[in-house]
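Missing here: one protein chain of the complex. Every other protein chain is in place.
The chains carry the letters A, B, C, D, E, F, G, H and I, assigned in the order they are written, with residues numbered from 1 in each.
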């Protein structure tokens, strides 16, 4: 089951840069692991923004929640979730 | 070069249903042709909405414009365009 | 799997009242059937609004979409969908 | 009398983590107690958000206010309140 | 129990003026009756707007809904409802 | 002359609690004095919010300004002012 | 007593042009009369918009309301009212 | 003196297509004439939208207004005007 | 050439009060000097807000920019600029 997730990262000026650098490294590792598992199917940067559009492929709303709140940068993210399904004009047989 | 395009279709109550049905058939045919050509890479319905998220793969902004204004339902669409690029945490080598 | 769905009905002044009355009767019948099936778990009116908050219990995003676009008043609705899951402070064992 | 309450928790980066952890434990205890009393009838997490949708069953606007401002995390919440009532298409005899 | 209700009247240019004049007469009669009954406690015009702020004193959310949807101009109104209660700094003993 | 004033209090996490407690005591005293003088005619809490709706009865815009900026919590308030007047359907002879 | 009033004129495509031309002539005459009377103190066009910013000098909120709803184009206007008063840094002795 | 002008064209479904086609031809002729005169310095389409960003070079706000309201499609446009000036980091000596 | 400028002052709780008091004194002196020069033609307080509406009379967009960024409180202001011109219904011969 697919979900479109847009993440905008807001970094307050008061954050400790060293702490944030650690979080970014952890975030990258976590994102790569989830992509390899097939759960995080697409990940694109918004040109000119600290933001991305992602497509997640999960079993349930609950699994989506677990994946997102587990991201190291989650506390700095503004997130927009849109549940997706197969489009009648899609040439693919399922919603992927 | 990838673009995220979200299309929301607004159907005014004054539209002639027969005319609109024709446009929908044409829209479906056009969407399928563009998907087969590889220009329209993904097409997902927003669950519970007359709306979709699409990913286009085009040579330029100009080509994107030609494809979108050429859609039969374009006059009824509210469109949001987001230029995308490769994400540093993506496990893929290019922005696709 | 639960989804919160808020539906706001917008009735344009140009709509034929007799046609709309028929749609409302059909909507009521459909809503009752879906409630009896267990798919439409809660349905509350917003006080002072032509709007409701509903909780749907469905197998997938796709099923949610089918149920919503099949509502007779769907063309007049502005819909907001929020995927829900179990809350860690809930005293219930699942997300219902 | 039912009210839909949506709570979005905003945690400023300047908050002391230890203090916040204490508040979260107290919040969980309070939420569970109110659910057991029947005042807090439903509590669902928004998938991918630090937010919930709740349904409260109270005697009056005043009681709703007392319950909400008494929540340990209230100072960090953005709250949206919607008064609910029975829907004419509901298959239930009262607004529950 | 008090509710603040703001009503903004939107008159589409396609409405029949004679029909609308009838509705306005009926609205005025209904508003006066509800004020005399004590249910509609305050009614003020917004200066320079076709809009008002009203205070309703009702038994429940359900009664508020019945009163508002029963207004002849309800189909032309955009309505904002805010549940009120006694303020701790009020010099009055109840929420009235 | 009546004005509707909605005040939303925003308390930044960086504020000193002891200082804020003093301001709240002063605010309460000021609010009570202004109510007794008849200038602050109504004061209701928004259920579930740190916010109120108030009705002021003043001689002029200038007097309204003096009263509001003189409130101890004014620096923490987001304020919305709506000038009111008698409604043609009101059963009262003046705008009170 | 001064009020800033911004008027945005929205002309629906369904309006009869001849009827609207008559209203515009009447509006112009009314605006000029109110300016001569001193009630409508300033009237400026927003460059590139069918909109204006005006300053009214009236006795009360009620008088402001009477003047604005009496404008021939009032039914086509979206209006924003801001009550003004003397600024402490103004070099003028009153709020004019 | 430069102004950024963004024009979004909204075509209501009730407009007569033949009439609109005439207006578009006139609009194109007018746009070309103003570009040749040097008043309309830049004109770019927004990719995927019936909208453009333009840069006008005029003597005054009044001249800008005359040019914009004189456009044949002006009644169908939603317009955003931003006055521009030379940027301190620009490598050009004036605001052009 | 006239511009409407609305300034909303936002004072963060972290600002040093003594430093801010100095800025306010400087702001007042600057505002008075600009009013005497005729550049800052009108200055009105928004009743109940830390905000004003001003009318500037300048030679160009560039001059407007210089005046505004030179205000001591500029870093704390949210500013809205609207270019004005003579209204066809104004009884004055120019845009003043």
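Simple rule for what comes next: a contact is a pair of C-beta atoms (placed from the backbone, for glycine too) under 8 Å apart; a residue touches a chain by one contact, two chains touch by 3 or more.
The shown structure was predicted, so the numbers you read here are calculated from the model rather than taken from an experiment.
Within the complete assembly, residues 2, 4, 27-28, 31-32, 35-36, 42-48, 52-53, 55, 82-91, 95 of chain H touch the chain that is not shown.
For chain B, the residues in touch with the chain missing from this view are 1-3, 60-62, 64-65, 81, 83-86, 95. The missing chain lies against chain I, touching residues 3, 5, 12, 14-15, 61-62, 64-65, 68-69, 75-76, 79, 81.
As a working rule, only the chains that are shown with their structure count from here on.
The chains in contact with chain F and with chain H alike are G, I. Per-chain CA centroids place chain G at a distance of 22 Å from chain I.
Annotation: 45 Å between the Cα-based centres of chain A and chain E. Shared contact sites, meaning residues of chain G that touch two or more other chains, fall at 2-3, 12, 14, 45-48, 61-62, 64-65, 81, 83-86, 95.
Going by the touch rule set out above, the chain pairs that meet are A-B, A-C, A-D, B-C, B-H, C-D, C-E, D-E, D-F, E-F, E-G, F-G, F-I, G-H, G-I, H-I.
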